[in-house]
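A single protein chain has been removed from this complex, and every other one stays in its place.
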Amino acid sequence: MARSAIRLGELAAEFGCELVGDPQVTVSRVATLSDAHSGGLSFFVNKAYRDQLRSTSAAAVLLRPADAGDCPVNALLVEDPYLAFAKIAGLLHPQPDLVAGTHASAVISPSATIAANVQLSAHSTIGDDVTIEADVFVGPGVVIGPRCRIGKASRLLANVTIVQDAEIGERCIIHPGAVIGSDGFGNAQSDKGWVKVPQVGRVLIGNDVEIGANSTIDRGALDDTVIEDGVRLDNMVHLAHNVRIGQHSALAAQNGIAGSTTIGKRCMFGGQVAIDGHLIICDDVIVGGKSALTKDVKEPGYYVGTFSAEKDKEWKRKVARFRRLESLVSRVRVLEKKADDE
Amino acid sequence: MARSAIRLGELAAEFGCELVGDPQVTVSRVATLSDAHSGGLSFFVNKAYRDQLRSTSAAAVLLRPADAGDCPVNALLVEDPYLAFAKIAGLLHPQPDLVAGTHASAVISPSATIAANVQLSAHSTIGDDVTIEADVFVGPGVVIGPRCRIGKASRLLANVTIVQDAEIGERCIIHPGAVIGSDGFGNAQSDKGWVKVPQVGRVLIGNDVEIGANSTIDRGALDDTVIEDGVRLDNMVHLAHNVRIGQHSALAAQNGIAGSTTIGKRCMFGGQVAIDGHLIICDDVIVGGKSALTKDVKEPGYYVGTFSAEKDKEWKRKVARFRRLESLVSRVRVLEKKADDE
Partner (left out) sequence: MARSAIRLGELAAEFGCELVGDPQVTVSRVATLSDAHSGGLSFFVNKAYRDQLRSTSAAAVLLRPADAGDCPVNALLVEDPYLAFAKIAGLLHPQPDLVAGTHASAVISPSATIAANVQLSAHSTIGDDVTIEADVFVGPGVVIGPRCRIGKASRLLANVTIVQDAEIGERCIIHPGAVIGSDGFGNAQSDKGWVKVPQVGRVLIGNDVEIGANSTIDRGALDDTVIEDGVRLDNMVHLAHNVRIGQHSALAAQNGIAGSTTIGKRCMFGGQVAIDGHLIICDDVIVGGKSALTKDVKEPGYYVGTFSAEKDKEWKRKVARFRRLESLVSRVRVLEKKADDE
């Protein structure tokens, strides 16, 4: 599938672009407008970079028809240049090829089932009753615990831990250090301290899901934790037990979703968002970075709840005013009473 | 200790429940009310699930005497159904048995002391002067650095790193990817940049402590970082150097506790809480998720400091009002002056 160079004529035909330029020119890599020299394909969508567009020496640029006039080189005109760019970049820079086989240092349970064309890298450990389907990449230091299934063509990068009782779909990418299938945080209070509540659910992950480095996804307490197809999780995202994430939702880095919360389809959350437990967030909800959600969300739209930092002194003055709001309200009440008495 | 099935009569006697039903019926697993078919034991505490209780086909349900009327199946009546559930679940679904022995790929320093009945898994590394007590589980890829001690029956799951100079008590569970005993963040400013301050303290962890996946606990700068008995840390919790956490406190995911802060006993913090350094938080403090604590807390109780996200437009209007509070106060002052002048 990897391509070392592609002619612009071919790209235009394959990706529905209108080519303004030489169809015989080839591109071999993607690059920024300012860095894309011979053979480089770039794209233009953000008008802040218009000057860079005007002076680019890229082999070709993907851009909207309306911007064509500013392009000094071969232009591939298309309605969504970034999407076209993503797809073409995927051809020019594909995931590295598998080197099928089992490294001598890999340790594999006799009860594991490993399909053909699987790469088990150095120092990987495959536990009891694990099933690994075809074309899977298991990176160095990866540990897959008991009763897990890794779907076709998925890639578990270095030092990932799939703890136990997890099913991962096809074509997923799990980035280094991620932990999937760990115990949920279940504790019952007693007069002698916390009693651990065994976590007997699973984690079910759909197809085409990507999970960022050092993220953690706990398995369910009784029912399962569920990540549907096409979900994108950035680095250090935490999903507690019994969370459900709907198709094609994308959570930026350091999100924390508390237990039993259900998130709809096509949601997009900025970084460091926190969502309380046992909530239901509907489809198509966008949440601004660092916001907290503490109630169900029943209407699609953009939600936010943060203050932007400002100079210390100014902020402190505002916070002091905020803390005395009650007294300001009383003062207004007094004025209103006086006005009424007149 | 694991039990494949237990008669209800036995459970009632052992856990102080009143049985309304057949003492000969057995339960073999725990499950939700809606999913607990033959052999399944469930519990009911949250009234939101009353409909599920009324239609459950569980073998038996743990619930409060007051709710007995809604239970269509065998009922185990008890004041704290969730606690009883946790204990019984622990019998039916115990931690997996140890398979004592050292995997051929484990690497062990000659100066380490390993007790009997310890499991050292594949690709584990045990450093100099480490002591591992009986019945300890060391998972695949675990690294234990110099001068650490792991207490009896503790479990270090896959890819955990115990860096150095850490003592871990008995029956602790350390989840995958956690790092314990790393350098504290100690830096002195010089005109040539930061000078690293060597961290010469230890981490001391009590008994029955559970530490979540990908959490990090730094060792002390000079004195020790201390986690007392029975503490529960969720995933991705960060404890800086010289933090102290009192017995039976529980910190939810992504908490960050800055250096030298002392947290009392039985505290409970929601997710993404941040606590400043050098603070003292007394016993029995509950902090709402995503809140920041910047001052000592001397009184038990529930503390919170967050805004819940709302629709972008409404939030922006409120923030704009907040930013102009100073001017509103001035306007009220003018009105007060006018009123006084009359």
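Letters A and B name the chains as they come in the text, with residue numbers starting at 1 for each one.
FYI, a residue touches a chain if its C-beta (ideal position, glycine included) is under 8 Å from a C-beta of that chain, and two chains touch if they have at least 3 such contacts.
From a predicted model like this one, the values you see are computed outputs, not experimental measurements.
> For the full complex, which residue in B:V163, B:V203, B:I263 or B:A309 touches the chain that was left out?
Only one of B:V163, B:V203, B:I263 or B:A309 touches the chain omitted from view, namely B:V163.
> With respect to the chain omitted from the figure, which of B:L41, B:V143, B:L251 or B:A309 is a touching residue?
Of the listed residues, the one touching the omitted chain is B:V143.
> Could you tell me which of B:I227, B:A258 or B:A309 touches the chain that is not displayed?
Looking across B:I227, B:A258 or B:A309, the contact with the absent chain belongs to B:A258.
> Counting contacts across the full complex, list the positions on chain B that touch the omitted chain.
105, 107, 123, 125, 141, 143, 145-146, 159, 161, 163, 177, 179, 182-183, 185-190, 193-198, 200, 214, 216, 218, 222-223, 236, 238, 240, 254, 256, 258, 272, 274, 276, 287-288, 291-295, 299, 301-307, 317-318, 321-322, 325, 328, 331-332, 335, 338-339
> So that we can see where the missing chain sits, which residues of chain A does it touch?
Output for chain A: 29-32, 35, 80, 82-83, 85-87, 89-90, 92-94, 96, 103, 105, 121-123, 139-141, 157-159, 173, 175-177, 208, 210, 212-214, 229-230, 232, 234-236, 247-248, 250, 252-254, 270-272, 289-290, 306-312, 315-316, 319, 322-323, 325-326, 328-329, 332, 335-336, 339.
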